[in-house]
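All protein chains but one are shown in place.
Take a look at subunit A:
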């Protein structure tokens, strides 16, 4: 987490330092201008979105033409940005949009008398200030989302449709009420409502079936994708293993090894919740056992009871357990090895047991590193304990214990 935020900060710093000056002069950019680039320039200076300033200018223009005066003044006093070559054209689409917005506001202002600077100005002013405050309060990420939400028409489609419909209805009714025609239009409105309702009733089943069909197609597509994924997995792993088994049919040991490793992989894929293989003790024990099983071709049965986070001591325990598994697989000639790991409130115990030929512990030469150093020595260095029980002909069991809080 901290790394990510660090990187984020660094990126922002380089952005800032890459800017030509720490406090850039107010200029009117040519590229992307709508009228004369005043709003864009001011926005760059204030580190705001140009849209905010443009809206502010439009709004202020409605109020006694204040915005118009301000814009003209800034236009005169601000130098134009120097561009090499041909000047890029205006964004006529945006200009048209702001024009329409201005027209709408002007009409609204004219109807309510707000534009004459009277009492009606205040709602617009308060609303505008409120919107700006909201905009400023929002963190950059959320602002980004608002902006993309307004641009991409994905997630907010419903909200915008409803708000749009409400606005249109309020506008229409408001217009009728203002011009005193509401009473006359009532019969017409009722008639329209009835007709629209009728059409909806006729079209409803068709629309519903359309929606259902769409959903069916979507589920079908998801199903097909899943099937394709399963097919890909089976092909990569199971079929591959079956081919290998056929080619090694004479080598019983190899066939067993292949079958077991494939079984394990398939089981993991089918049932195991996605987990970090090294995050917890049980997962780590299973992983170690699987690796040694693959390396030596001897089945290792793992049973885990309880689970906990890995600590330094437990990593040492894991290394010792691995060494015990390697010893059992290499020297005991046991057909199967049992590994049992139990996590209790204060300590962790791991047993590695084989039913192989066993040995006499005292006969093991001093210089043999496997048991003395890698298992017993390692456990004692980390504050744990190891006990080896073995007898010729009676198999071997290695018991490893480690306190949890070390």
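The rule we apply is simple: a contact is a pair of C-beta atoms (placed from the backbone, for glycine too) under 8 Å apart; a residue touches a chain by one contact, two chains touch by 3 or more; residues count from 1.
Keep in mind that, in the parts below, contacts and distances are computed from a predicted model.
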| item | value |
| --- | --- |
| Chain not displayed: protein name in its UniProt record ("FtsX-like permease family protein", "Anti-sigma factor antagonist", "DNA-binding response regulator" or "Tripartite tricarboxylate transporter TctA family protein") | "DNA-binding response regulator" |
| Option from A:74, A:282 or A:298 whose C-beta touches the chain left out | A:282 |
| Selected from A:42, A:60 or A:304 as touching the chain missing from the view | A:304 |
| Selected residue (touches chain absent from view) among A:75, A:108 or A:340 | A:340 |
| Interface with the undisplayed chain - residues on subunit A | 267, 270-273, 282, 286, 301-306, 336, 338, 340, 342, 351, 353, 355, 397 |
